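With one protein chain withheld, the remaining protein chains of the complex are depicted in position.
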Amino acid sequence: MKHVSILALLIALVSTGLVVVFQNAHLTPTVAATQALAVDDLFKLEFSIAAVILSICLVTLVYSIIVFRRRADDEGDGPPIHGHTFLEAIWTLIPLAIVVALAIYGALVLADITRAASSQPELEVKVSASQWSWRFEYPQYGIATSQLELPVNGPVVFKLHGTDVIHSFWVPEWRIKMDAVPGMETVLRITPTKVGKYKLLCAELCGLGHAFMEAPVAVVEEADFLNWVKAQPK
Amino acid sequence: MTILFSLGIVRGIIWGLASGGVAAGIVMAIRSGLGLPMWSPGPVTGVAALVGTLGFLTGLGAFNYWLEWALGRQKEEHHADQPRWRRYFGFDTNHKTIAIQYMVTSFLVIVVAGIYQLIDRLEVSAPGMQYISPGTYNSLMSLHGIMMLGAVLLGVSGMINYLVPLMIGARDMAFPHLNALSYWVTPPAVLLLLVSLPAGGFDTGWTAYPPLSARAPLGMQFMLLAFYLVGWSSILGSINFLTTIFKMRAPGMGLFRMPIFVWTALSTAILQLIFTQFIAMAFLMVLLERLLGLVFFAPDKGGNVILFQHLFWFYSHPAVYIFVLPGLGVISEVLPVFARKPLFGYAAVALSSLGIAGGGAVVWGHHMFAAGIEDVLRVPFMITTLLVAVPTGVKIFSWLATLWMGKIRLDTPLLFALTAIVVFLVGGITGVPNGIVPTDLHIHDTYWVVAHFHHTLFGGFVFPTMAAVYFWFPKLTGRFLNERVGKLHWAVMTVGFFITYLPMFWLGLNGMRRRIADYDPTLGLGPMNMVATIGGFLIALAMLLFFINLVVSLWRGAPAPANPWRSQTLEWQLSSPPPDENFSAPPRVVGPPYGYGTPGSIHAVVAPAGGTANKGA
Partner (left out) sequence: MQHPTFIENRLAINRTGLWLFIFSDAFLFAALLASRYYLLGVLRPQEVNQPLGLALSIILLLSSLTAYRGETAAIYGDIRRFRRNILFTVGMGSLFLVGVGVEWAEAFHSFPPSTAYGTMFFTLTGFHGFHVLTGVLALLVVLLPGQKKRLAAGNYWGVEAMVKYWHFVDVAWVFIYPTLYLVS
């Protein structure tokens, strides 16, 4: 019993420490979209759970090999413990509960980040990905460009497709990505929340130029956006 | 010279080259007869490769047995007295020979694949294009992936081949000739993989997604053919493993008396038997699309690119459990011996392998969360994916409980097993954010995933294999590996591993995509990439130590007794190395495999070598 209490104490200490570290280290890039906020909350929860599980296992392991090391002249065996039904039930059922809860939460967040905003009309942007460039079409304004410009705080719906092979649309500050697939249209919804310059990266291997398949992204104030639209050739 | 020509492999190579050449000639003749241009690299090399492989096997003598059978002759099984080393270069049907052939091939492939990726690591250690072109980067990276995974399949087959018959008290595999055939289709496959690079490489990654793979250079075709061959090796191997486990257990060896490694071999073999067909078919479809103009995956002609991904992952997800289950079995074998305690929760650990295999069969969609599949598919796949954590957790917790209160001896095999547990745990835990759709949409196709799977692969295969080699080397050879060098190898490898792969989690979260030869310097990813590269070279150094230790110990290692670790499982009750026919009489299994701590508990009664079974013993 003495061992168990010491172990519990150590696990509590280490896991608290790890949770604090994971919550405060800035592990993900800037948050620049409402979707990113929801995803980051989920990340934080996952990291905390990971911290606890890691601590339980690592502390037990290290404790065992330090405390239960064989003494130099001891050729005997350990106690013949073959199992413990209650313990085994615990470590089956608790993880089960955790993963089910995580799945439910994950599904809710997924619904959240894929839902169309009801309060505001969405800006539609048709994105064509080709080896190795991006093209953006704004049907509501009748313009097409090679750089992405968006008004801040306005919901955007991207309709993606690939013209040759599969590409993938990813702006790390917005978190969620979606493939641009030849032969079908995929949808991604983003509401940018931070004015600034970002980079759109192609995240699916698409051949020689994959590493360099980027496009500039600018999120600007609504008025600047309208000016930019006017300045584009029709 | 005559010695050389009497080696099966030499005859095989001659036959292979000759028949491949003839086949190429015939294809070209037919083409010119049809009025096509005579030389077209795809069809000519494709047919030559397949026919050459068959020729190689024929020359090797792989089909002699069946030929004799078909002609109605009963061939006498005689083992000509030949020097020991020669059997490794011919069509030998002893499972222990085949196992060593598998392992050596596996290690060779790992070295090549490792060096490929080290070159790539140098390239990405800092932003900007330094040493190689993006095309070379992509080819090396793709070959690294596919060759490593091929090597893992070989290594897994090797371990199963050596251990399963010994552990269940059988004289050999159920179908020894089929077993040798399963091995011998892999050298041509390895050759094809090696040829792929000079033939233009391919820039699709190991996943070979069309439409990209339908347009990739000729190297692609070699890779597809090679993996097709490896796939058949896998399927034929699994038939052997399953039949052996079902039908050839020694008297008294009930299912729940089998060592855990046999359980994991069983689960692995079931997965191989069923799912390998799907990747074989997926790769064949790409080949047919490339060679014959079929349109499975051509969206403009009614094909569908997502179909490939379903077929591919329907195999390749279960495959990741094929890769790791035997390794997890090795951990379960090593822990009780060095903790001197029975394996905690034997039945649960045994069944958890089947649970992982069964659960793992229905999660493949989690690789396609960002591929444009519907939400009604994404959510169920998320749930099934996460459920696999439960049986995996059972294994981890049972291992920890096995260590608890034990009398732990920190010898090299245990050290590797412990690293394996930690690494696999980190790999598994970092699979959870992958499995949850919204977070996966951020980390998909980034270095987070690269870090995740190197953790699971090292934790589930590489480190357990090291543990296995240090543990069973005395059994294989009758000599110990050097313990000092072993501990050094372990330390360098463990440290090198974490230096390589922990930074990759951070890199992935912060915008480092996978499969890129270069990245934007403004992202600030340079320093961590440099750290990872240094770690990669540390792993290579550790591997170098390992190989030196292997070679030197092989002829100068301290002699090992039959059962140096005082283990209770069957293979240790035989001499080191075991006799050709393993057991002179069927062993009688009388107790559980890990009866440590119970005085007088034994697993099985084995007749002394050369004698007959003593019923009363």
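Labels for the chains are A and B, by order of writing; each one numbers its residues from 1.
Just so we're on the same page, contacts are C-beta pairs under 8 Å (C-beta built on N, C-alpha and C of every residue); 3 or more make two chains touch, one makes a residue touch a chain.
Note that the structure is predicted; figures quoted are calculated from it, not measured.
Visitor: Would you list the chains present here that the left-out chain is in contact with?
Guide: It touches the following shown chains in the full complex: B.
Visitor: Using the touch definition from the top, which of B:311, B:509, B:543 or B:574 touches the missing chain?
Guide: The missing chain is touched by B:311.
Visitor: Among B:6, B:40 or B:243, which one is in touch with the chain left out?
Guide: B:243
Visitor: For the chain left out of this view, which of B:175, B:498 or B:537 touches it?
Guide: B:175
Visitor: One chain isn't shown here. Among B:278, B:321 or B:399, which residue touches it?
Guide: B:278
Visitor: For chain B, which residues touch the unseen chain?
Guide: Spelled out for chain B, the touching residues are 69-73, 171, 174-175, 178, 235, 238-240, 242-243, 246-248, 273-278, 280-282, 285, 288, 292-296, 301-304, 307, 310-311, 581, 583-586, 612-613.
Note that only the chains that are shown with their structure count from here on.
Visitor: On a C-alpha centroid basis, what's the spacing between chain A and chain B, in Å?
Guide: 30
Visitor: Help me check something: in the complex, which residues belonging to chain B touch chain A?
Guide: Residue list for chain B touching chain A: 134-135, 138, 203-205, 209, 211-212, 215, 299-300, 303-306, 339-342, 344-348, 370-372, 375, 378-379, 382-383, 386-387, 389-390, 393-394, 396-398, 400-401, 403-410, 418, 421-422, 425-426, 429-430, 432-433, 436-439, 441-442, 444-446, 506, 509-511, 513-520, 592, 595-598, 601.
Visitor: In the complex of these two chains, what residues of chain A are touching chain B?
Guide: For this pair, the touching residues of chain A are 3, 27-29, 38-39, 42-43, 46, 49-50, 53-54, 57-58, 60-61, 64-65, 68-70, 74, 76-84, 87-88, 91-92, 95-96, 99-100, 102-103, 106-107, 109-111, 113-114, 164-166, 168, 170, 172, 175-179, 181-184, 186, 199, 201-212, 214.
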